[in-house]
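With one protein chain removed, the remaining protein chains of the complex are shown where they sit.
Right after this comes subunit A.
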Amino acid sequence: MPSVAANPIPSLENLMTDMTQDALEIAGVRYRSRLLVGTGKYKDLDETGRAIEASGAEIVTVAIRRTNIGQNPDEPNLLDVVPPDRYTILPNTAGCYTAEEAVRTCRLARELLDGHKLVKLEVLADQKTLFPNVVETLKAAEVLIKDGFDVMVYTSDDPIIARELAAMGCVAVMPLAGLIGSGMGICNPWNLRIILEEATVPVLVDAGVGTASDATIAMELGCAGVLMNSAIAHADHPVLMAQAMHHAVVAGRAAYLAGRMPRKLYASASSPLDGTLR
């Protein structure tokens, strides 16, 4: 029989240390929060700002779009509610269908954000599924990495493509867990498991999360983080859901670090049998 000491029980103090010192490291920067959030689909900028604050996220995605010409020059600016001096802004290439468009968008984002190098690359294939076009994604990633960008890349849950993107030098690989905006949850945990087992860079679930338990499942699998937008913005009460997601990600991470008990087919009594009345 293996001795109990072979698997020492961490002291409470050590457990607390595990979570307080736990950090997500991306491109050499350490983040306390493993929840990354988008800024799309909110009712207004006020709600956007309050939900993002409630989520505790430090990395916040934005889209890059043409300015309105001559229409309402006084419209409020997203970066006023998610100021770049407080949040790490993660510009995305959403809406790009070719490597070329994605690279242009990242270069514009770098200029917009004063030389900021961290980007979320996504090259889409199809409007109905918003599935990534991995061929164009690989092309764009290569150009961007050569150009000095730190690339966090949205991809399919194909372990071979994930491995390739990490080998190229992407700073994080972000497979979908379900289709963007679908809220279908973690559709194929087994592929995520394979990607995680091979991971050489942080693997974050990007897309698919619908509710708090989905985020927890992703973290329990061992993901480094979760990126979501619709699950918060399209909840009936986005600010409350943002808080729920914060707790869900923390809980899932802690459970992953704690190590779950093994599954057993049959019952195992929690109360001792000794001293039972007969």
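What we mean here is this: a residue touches a chain if its C-beta (ideal position, glycine included) is under 8 Å from a C-beta of that chain, and two chains touch if they have at least 3 such contacts; residues count from 1.
Basically, contacts and distances are computed from a predicted model.
Going by its UniProt record, the hidden chain of the complex is named "Sulfur carrier protein" among "TRAP-type C4-dicarboxylate transport system permease small subunit", "ABC transporter substrate-binding protein", "Cytochrome C oxidase subunit III" or "Sulfur carrier protein".
One of A:56, A:91 or A:175 touches the chain omitted from the figure, and that residue is A:91. For the chain left out of this panel, the touching residue among A:65, A:146, A:193 or A:237 is A:65. Taking the complete complex into account, A:112 is the one of A:29, A:112 or A:143 that touches the chain left out.
The missing chain, though absent from the display, is touched by one residue of A:59, A:78 or A:102; that residue is A:78.
Taking the whole complex into account, subunit A touches the unshown chain at residues 38-42, 45, 48, 61-67, 69-70, 73, 77-79, 89, 91-92, 94, 104, 107-113, 180-181, 227-230.
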